[in-house]
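Only one protein chain is missing from this complex, and each of the others stays in its spot.
Moving on to subunit A:
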Amino acid sequence: MSEALLVVEDLHVEIPTRRGTVEAVRGASFTVERGETFALVGESGSGKTMTCRAILRLVHPPGAITRGSIRFQGRDLVHLPEREVQRIRGTTVVMVFQDPMTALNPVLTVEEQITEAVPRSPSPASRRSRALELLRQVGMPDPERRLGAYPHQLSGGQRQRVMLAIALARRPALLVADEPTTALDVTIQAQILRLIVRLQKEYEMALILVTHDLGVVYQVVDRVAVMYAGQVVELATKADLFAHPRHPYTIGLIRSIPSVDRRRRLTPIPGIPPDLVGLGPGCPFAPRCAWASDECRAGEIPFLRVGEGHWSRCLKALQVGAAADA
């Protein structure tokens, strides 16, 4: 079998700071197949954005990838010369950033920013009509009139849609989308997700979707990686993850999901996430975990196979799983 489109193995990203080294990503591993929809979910601050940035080699210095490999279409992105990476970035791999206000250029109009991304085509007029078409596809109201707008003249959700239009203009093989629909209402969210899914089929585009919305995960993705404290702690198909979670953090996440149908009591996970400076050995979730015992606090926790295509970084995965399934 040929290798997956993207293979991330034992990825480490470290950021030196005055307080010490922040271990933002501490050994993340996963693969993404051609055309697949893959979700990265997890605790705020767990390294989802950093992982995405690493894939595009966009970690800001002094932060750096310190270990591990990222192979995309068989090529090692970690060691590729910057010029090559630049060519890949923005053509075959494209990222939509979490914060549209800082990622958009405040002094360029919407039109200027989108046409810049449209592959060189014969005439400015055709680039303009392509920009219009893209704006329409992402559900921008009055697209003709928004071409001349600057980012600050748009609502939060409109900015997010401009970001998406720019990304889709490039027809990438892999779209890395960091919270692309959080500022959007559900009807437009549904529309944009349908659009992305359609384009995925059309271009065989793979998607890494970073999201907090487990409802969205449930409705659109194939597989899910759950991150905690810089590690992937659970990796499974969507169906397995929701029906048979095998990590205590995942179970906590699932119990925290609010619903429109039922106003049940939410049970937040007690405690706070660990400081990523000077993390000792042992499971970083142990201080918040009801199942934790001495062995959990002792050594490295291996990523254990707990089922077909299902992995968990928990020594108690089987006990935990039995309790969750009950």
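Going forward, a contact is a pair of C-beta atoms (placed from the backbone, for glycine too) under 8 Å apart; a residue touches a chain by one contact, two chains touch by 3 or more; residues count from 1.
What we mean here is this: contacts and distances are computed from a predicted model.
Chain not shown in the complex: UniProt lists it as "ABC transporter ATP-binding protein", one of "Peptide/nickel transport system permease protein", "ABC transporter ATP-binding protein", "Xanthine dehydrogenase family protein subunit M" or "Tryptophan synthase alpha chain". Residue A:218 is the one among A:203, A:218 or A:291 that touches the chain missing from this view. Although one chain is not drawn, the whole complex shows that of A:156, A:281 or A:309 it is A:156 that touches it. Although one chain is not displayed, subunit A still touches it through residues 15, 17-19, 22, 41-45, 49, 98-99, 101-102, 109, 133-134, 136-137, 139-142, 145, 147-150, 153-158, 161, 179, 182-191, 194-195, 198, 212-220, 242, 252-254, 256-261, 263, 266-269, 272, 275.
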